[in-house]
Structure formats: structure tokens, C-alpha cells
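Shown here: the complex without one of its protein chains, the others still in place.
What follows is chain A.
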Amino acid sequence: MTDIILATENLVKSYAGSDRPAINGLSLQVDRGQIFGLLGPNGAGKTTTISILCTLLQPSSGSATILGHDVVRQATEVRRNIGLVPQDIALYGSLTARENLRYFARIYKISAKLIEERINECLQLAELQDCADRRVSTYSGGMKRRANLAAGILHQPEILFLDEPTVGIDAQSRNLILERLVELNHQGVTLIYTTHYMEEAQQICDQVAIVDGGQMIACGHPTQLVNDSPGCGNLEGLFLQLTGKQLRDRVE
């Protein structure tokens, strides 16, 4: 019997001034312990979905639950159990990595006795222990991304949301992050993962959902999805087949 950790039902989100909803009737189910890839072109609704699931935005209609808690009505319960690695480097550049982690640890109310131990574990996981006392603003792009990951797992969340965690970094850092994500998953953390790198998704995800125009257009195990689509050699081919080759430039 599977244990559903995250579920959305007919989720809709419309932004004021926009002529079409960013998410339009999205229904998802994620099992505990999965690495779930949420894939889609620019403007497909990936970040909006993650924002709703992380309690940052309220849906226009529909519902979403995490560990049985409604993301709108029981936001505080949801927040205790989730971690977020946002697309931006959500750290204070003028603080050191250690100071950043110490601050977030206190916000998570990690016991004072455990704070330093937990910070060191996270720094070690991100391989930043040697430069933990340098200001984050002096870090390379890869180091910042790793520090971003460390901040997201500090409080040992049951479910970790990652919004393009490897975008724009060197191959070594990217490889390290992917390795660490798999390690975390093996420790029991459920990962909800968005990326534009299809080979990454194919490499680590147990299940992927391809969304476009705010609606889900495919969902399943990456290999299974590829196999079920004749003429697609890999996930990227399937993705382009489903979402088309036209550019999706977005003007903010």
C-alpha cells in the first residue's frame, strides 16, 4: 500500500490581470519517498505549483494537501514538514554560510544544543565546511547553489521542494548536488523537483509530470513514458514532442 505524501485536486491559480490561469485544474499525487519531477516549458506553471504547495501563494480554487494538512488552512503544520530550495540563492550575501544556517536554524527552532552539530552536517553534505566562515557573496555560483541546498535541509524536512536547483552551475557542483539529492532520498526525504535539464530528471526521478499551460499533459516513470512514446529516444525528445518546439520567451 502506497503512502501519499502530497496531493492536489483540481488546483487552479489565476493572477490578477492575466487572461488565462497559471495553473488550470492540476491534480497530482506523490508517494512518500519518491523523487517527483515537475517538468514543463517556461510559463507552464511549475513555480506557481511549488509556491502553492510551499504555502507561499493561495490557490484560486481546488485543494492541496501535504501529509494530510491543507496548504491554506493548516499552513503552519505544512511549513514544519517541508523544505524549499528556491530558484534564487535565498541566502544573505553579506553573512557567512554558517551565519545564514545559524539564523535559519533558530527560525526553525532547532534546539540550541543541536544547532552547531546540524549546521556542520549540512555544510559537510554541501562540501562547504572549509569555507563556511566566508561571506556567501564571495562564493562561486556552484558554492552558492550548494549552500542554498544546505539551508533547505537544515531542519530535516520530510518533503523537499527544489526549484531548478542546478541551474547555471559547473558540472562538478551539479553532479555533487544530484548525488546528495539521491542520498537524501535514500534517507527517506521525498523530493519534488523542477528542472529544465531532462537528462537530470531521467537520471534521478522515480516519477515525472509534464505540465504545459497549467495542465498536466503526461505523468509516469520517465523510462516508461519514453517507452510508451514511439520515436522518442529519451525524455527530452518526449518533452519536445508534447510541448512543441516553439520558443516560450517570458516577459516579466
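Throughout what follows, a contact is a pair of C-beta atoms (placed from the backbone, for glycine too) under 8 Å apart; a residue touches a chain by one contact, two chains touch by 3 or more; residues count from 1.
Operating definition for what follows: contacts and distances are computed from a predicted model.
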item: Undisplayed chain, where the name is taken from the UniProt record, one of "Cytochrome oxidase maturation protein, cbb3-type", "ABC-2 type transport system permease protein", "Membrane-bound O-acyltransferase family protein" or "Response regulator"; value: "ABC-2 type transport system permease protein"
item: Per the touch definition above, residue among A:6, A:67 or A:89 touching the missing chain; value: A:89
item: Sole residue of A:7, A:56 or A:167 that reaches the chain not shown, by the stated touch rule; value: A:56
item: Residue touching the undisplayed chain, where the options are A:79, A:134 or A:196; value: A:79
item: Residue ranges of chain A at the interface with the undisplayed chain; value: 13, 15-16, 54-58, 76, 79-80, 82-84, 86-95, 99, 103-104, 106-109, 135, 151-152
